[in-house]
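Omission of a single protein chain aside, the complex is shown with its protein chains in their original locations.
Entry: chain A
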Amino acid sequence: MNKRPWAFVLGGLLVALLLAGVVSNYASSHPDGLDSSLLKGCTVDADHNITGGSCPAQQAKDHELADSPLADYGVRGIDNAFLSTGLSGVLGVLLTFAVGAGAFWLLRRRGAAATAGGGATTDAATTAGAGTAGATPDAASAAGGPATRS
C-alpha cells in the first residue's frame, strides 16, 4: 500500500504534456462561459471583437503582463500557431509542476516529529501563503527552513 507515487506522477505528467502540447490545438476558440456572459448586450465579429452595443466586457483593460513571452498561450517569436500553442502548453505544464511540486515538497510533513509548534511554523506558513500569490522560490525556502531544522 505504501508504494511510491513517482511512476504514477511521471505517467500523469506525460498525459498532461500530451493534452497541453497537442490536444490544446483542437480546443474551442469561442469565448468561455464567463466571457460570453460579459459580452451579452454587445455584438461581436467572427474574431470575437466587440463591434457595437453595450456590455460589461467593454470595461476590460489590458493585462499587466500582456508582454510576457508566453502571453495568451503562445510563444512569442514562433509564428506557427500549432507549435506556438503546443510549446506554451508544454512549458506551462512543466512550470506549474515545478512550482506546485516544489512548494508542496518543501511544505510537507517530515517523519513523525513534523508537528513543530510555536511561532516559527506559523510564520513560515504565512510567508508561504504569500508565496503562492507571488514570489514562490524565496518564500518557499523560508517555509522549508525552520521545518528542516525541527
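Rule of thumb we're sticking to: a residue touches a chain if its C-beta (ideal position, glycine included) is under 8 Å from a C-beta of that chain, and two chains touch if they have at least 3 such contacts; residues count from 1.
Just so it is clear, contacts and distances are computed from a predicted model.
Novice: Name the omitted chain as UniProt records it, choosing among "Ubiquinone biosynthesis O-methyltransferase", "2-octaprenyl-3-methyl-6-methoxy-1,4-benzoquinol hydroxylase", "Energy-coupling factor ABC transporter permease" or "Multisubunit potassium/proton antiporter, PhaF subunit".
Specialist: Going by UniProt, the chain not displayed is called "Energy-coupling factor ABC transporter permease".
Novice: For chain A, which residues touch the unseen chain?
Specialist: 1-6, 8-9, 12-13, 15-17, 19-20, 23-24, 27-38, 40, 47-48, 54-66, 68, 70-73, 88-89, 92-105, 107-109, 114, 122, 125-126, 128-130, 132-134, 136
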